[in-house]
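The other protein chains are all here in position, but one chain of the complex has been omitted.
The letters A, B and C name the chains in turn, as written, and every chain counts its residues from 1.
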Amino acid sequence: MHDFFLYSAVVLMIIIAIPLLRVLKGPSVFDRLLGANAIATKTIVLITLIGFLFERVDMFIDITLAYAALGFISSLALAKYITVKRVEVDQP
Amino acid sequence: MTVDVISFLSILFILIGIFFMFVGSLGVIRLPDFYSRTHAASKTDTLGILLVVFGLILFEGATINSIKLAFILVFIALANPIGSHALARAALKSGLQPVLFRREQSLSKDDQSDAAERSANDLIREK
Amino acid sequence: MKSYSIYHSFVLFVSLMFFWLVMSGYFDALHIGFGVISIGTVMVFFHSIRRHAFFEEEKSPLKSVNPIRFISYVFWVIWEIFKSGIFVAKVILKPSMPIEPSILTFKADLPGPYAKMLLGNSITLTPGTLTVDIEDDLFTVHALSRETYAGIIDDSMPKKVLSLYSDEKRPVISDVKITHTNL
Partner (left out) sequence: MKTGSESPIIVLGARLLSPFIMLFGLYVIFHGHYSPGGGFQGGALLAASVLLMRVASGTQISSLMVKESLTTPLGVVGVLIYFGTGLLAFLMGGDFLDYGALPIPGLSPEYLRYTGILIIEIGVGLAVMMVMILLYDKMATGEEEVE
């Protein structure tokens, strides 16, 4: 089971790297934000899997919850900031 | 590795969840415009994460850590739709237009095209 | 200003206490005492926020909801999460990507902002539709293809949300406008 968690964490890291392309490429600010948000949500699972790998689930769940809460708040704050500032978006 | 039913089920759930997360990542790259990408990020990713965490709960069994994992489950199910709604709303408010197009085969026999001729431009300008 | 009921505060206290006990994992008097102090701090901080009505005609979310229907509604939403994930995955994995994005706006006549929030979140969680904006009564929804918004414009999902709050049978949505193209 340990091996299974290890391999799935490795596969998950490769999957997490895919939206990075959108962050780099994205025509508008929102595409970049969406890519960053997709990375943040998947990282939650990655941290939990690492917790199972190290067999310190209780500790890593605390980290996961803090990460999830901070990621959610920062994505809301960025969305709000961009709305208020009315950043010029270039059309694709 | 002894394969009993519970670990088999949890492995199954985790694999399906990782597959859905992979599809979500692919959708963020493949789909044509921001709003359709939001669909991929909000729905497929949410389902993938829920499945993986559910698989981990099955593996962990009936301990207090399972209830903590269930908190993550509830938090993701609540926060992910709210986050993507906030992002899509910010995009609409700052004037990012959705790319809308019709498939060729439905173009000829479109019965409600007249009612639908308002452009997304007008929609945004109204606000 | 609105006043919140004791029932509402009690529900908040019990759910916060449950959260604390599970997170803490220590069930001795010292840690439960810390928990009571912490929950007291949280409730002091949120006292005036909870008294403040963000929207007009805001109702207490818990008292007006029919509990049995709400539980069945939650299970329905979980089932919809499954369906929508599978739907979007199918769309993404097909090489031709059969999407036909459209924007629809409609007015929904629902009792209070909590009902609007429920409807908005269930639209987001059902296959192929995404709530983009809610402005007073006006919903703006982005749909991925033509089949996906059938559940909204034939009024079945909004009626489901209304049935959580009251027994009356009336049409909920009106003024549906569908935009297929921005040419």
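Simple rule for what comes next: a residue touches a chain if its C-beta (ideal position, glycine included) is under 8 Å from a C-beta of that chain, and two chains touch if they have at least 3 such contacts.
Bear in mind that the values here come from a model prediction, so they are computed numbers and not experimental data.
Asks: Of the chains that are displayed, which are in contact with the missing one across the whole complex?
Replies: Those shown chains that the absent chain touches are A, B, C.
Asks: For a quick check of understanding: of C:80, C:133 or C:155, which residue touches the chain that isn't displayed?
Replies: C:133
Asks: Among B:11, B:41, B:56 or B:79, single out the residue that touches the unshown chain.
Replies: Only one listed residue reaches the unshown chain, and that is B:79.
Asks: What is the set of chain A residues that contact the non-displayed chain in the whole complex?
Replies: Counting only chain A, the missing chain is touched by 58-59, 62-63, 65-66, 69-70, 72-73, 76-77, 80, 84.
Asks: Spell out the interface residues on chain B facing the chain that's missing from view.
Replies: For chain B, the residues touching the absent chain are 75, 78-79, 81-82, 85-86, 89.
Asks: By the contact criterion defined above, which parts of chain C meet the unshown chain? Give residue numbers in ascending order.
Replies: Residue positions of chain C that touch the missing chain: 12, 16, 19-20, 23-24, 31, 34, 38-39, 41-43, 45-46, 48-50, 52, 54-55, 61, 113-114, 116-117, 120-121, 131, 133-136.
Heads up, the rule we're going with is that only the chains that are shown with their structure count from here on.
Asks: Roughly how many whole angstrom separate the Cα centroids of chain A and chain B?
Replies: From the centre of chain A to the centre of chain B is 14 Å.
Asks: Which residues of chain A are in contact with two or more other chains?
Replies: Only 58 qualify.
Asks: Two or more other chains in contact with one residue: find those residues in chain B.
Replies: Within chain B, the residues that touch at least two other chains are 24, 26, 33, 38, 46, 48, 64, 68, 71, 82, 84, 89, 93, 97, 99.
Asks: Can you tell me which positions in chain C touch chain B when the two form their complex?
Replies: 19, 22-23, 25, 81-82, 84-89, 91-93, 97-103, 105, 120-121, 124-125, 127-128, 130-133, 135, 140, 142, 144, 146, 177-183
Asks: Which chain A residues qualify as touching chain B in the complex?
Replies: 1, 3-4, 8, 11-12, 15-16, 18-19, 21-22, 28, 30-31, 33-35, 37-38, 41-42, 44-45, 48-49, 52, 57-58, 61, 64-65, 68-69, 72, 75-76, 79-80, 82-83, 86-87, 89, 91-92
Asks: Any idea which chain B residues touch chain A in the complex?
Replies: Interface residues on the chain B side: 1, 7, 11, 14-15, 17-18, 21-22, 24-26, 28-29, 33-34, 37-38, 41, 45-46, 48-49, 52-53, 56, 59-60, 64-65, 68-69, 71-72, 75-76, 79-80, 82-84, 86-87, 89-91, 93-97, 99.
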